[in-house]
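Got a structure here, written out as structure tokens. Questions coming.
The complex appears here minus one protein chain, its other protein chains still in place.
And now, chain A:
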Amino acid sequence: MGAFIAFQDVTKNFGAVTVVDRLDLQIAKGEFLSLLGPSGSGKTTILMMLAGFERPTSGAILLADKPITHLPPHRRQMGVVFQNYALFPHMTVAENVAFPLEMQRVPRAEITRRVERALDMVRLSPLKDRKPSQLSGGQQQRVALTRALVFEPDVILMDEPLGALDKQLREHMQLEIRDLHRRLGLTIVFVTHDQSEALTMSDRIAVFNAGKVEQIDTPQAVYDRPRTRFVAEFIGETNLVEGKVVEAGAQQAVVRVGETALNVSGEVSPGRDVSLSLRPERIRLGKEPAAANALNVTVADCIYHGDHMRLVLKSGTIELVARAERLAGDWAVGTEAVASFDPQDCTVLAS
């Protein structure tokens, strides 16, 4: 089965600046894909090309195996939710939601019925005669979402739709959108620079940096097995450790870090200098010498975070940050300890 949406070798230049660089990307039907990256990484441009507001400089975009590269936006059947909602300020909530149905020449009576049902679903019926300026941010967001969903488009595109909401409302809307995705089997492409948002909501995450895909994987894979230094640092917190590969096998390797040889996961060739990524919460701290993958460390600092502690550990020139649960005991500054981890939790980075 072919991909539902496909970018084939798509490049976009603005003048001399390459914003999207030879992108190949497949999105399956019913998938929730997040485009994650810092601002200027090209993620919004990709969304705008998919919606039809920008033309690729070269390459092709396919929807259900048909090229849509040059199809104007109004013939693409994609619901777009913009960052600032982009509601029609001169229309009421009900008129906003009715707009896409009117464009499809749905009969009057049916429009009324469908608008009512859609507004009921997001509990906005009592506000249907208000103008957008009379609504709160969260309500406007719901109207924008409803307007994008009501005409049953093939794809929903969202450009940082939750960016303007406060934290609590944002988390609530994240779950609401995730729920809608599951219930209606929608294909959603979601642009965000918020990694926790991407981890919470997506089936897959595409991490972008400077117009290129760094990694496309499930949230777990992106977090647990980052392929590049950029991904490891951009998503969550990590320890980067430099070392030299002494032995390499299938999907695993032995890397010498200082005086210690560590078993790690990843595909590399022997003799290379590499960076390793090790997440703070994957470090086990103990008093007893561990059998393998252990570093003798000294606790250099201990920061209290309420539900957990952050420990700064030193082993020679290497400095690691570890996360210790409250139950794991007290770690006074200056304590000698042993830090160990499983080979699959420490990943060799490609660059």
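The rule is short, and it goes like this: contacts are C-beta pairs under 8 Å (C-beta built on N, C-alpha and C of every residue); 3 or more make two chains touch, one makes a residue touch a chain; residues count from 1.
Throughout what follows, contacts and distances are computed from a predicted model.
**Student:** For the chain that is missing from this picture, which UniProt protein name fits: "Putative spermidine/putrescine transport system permease protein", "Carbohydrate ABC transporter membrane protein 1 (CUT1 family)", "PRC-barrel domain protein" or "Malonate decarboxylase gamma subunit"?
**Tutor:** UniProt lists the chain that is not shown as "Putative spermidine/putrescine transport system permease protein".
**Student:** Using the touch definition from the top, which of A:43, A:76 or A:204 touches the missing chain?
**Tutor:** Here the residue in touch with the unshown chain is A:76.
**Student:** Just name the one of A:42, A:56 or A:132 that touches the chain not displayed here.
**Tutor:** Only one of A:42, A:56 or A:132 touches the chain omitted from view, namely A:132.
**Student:** Write the list of chain A residues that the hidden chain touches.
**Tutor:** These residues touch the chain not displayed: 51-53, 72-80, 82-84, 86-90, 99-100, 103-104, 132-133, 137, 140, 144, 147-148, 151, 157.
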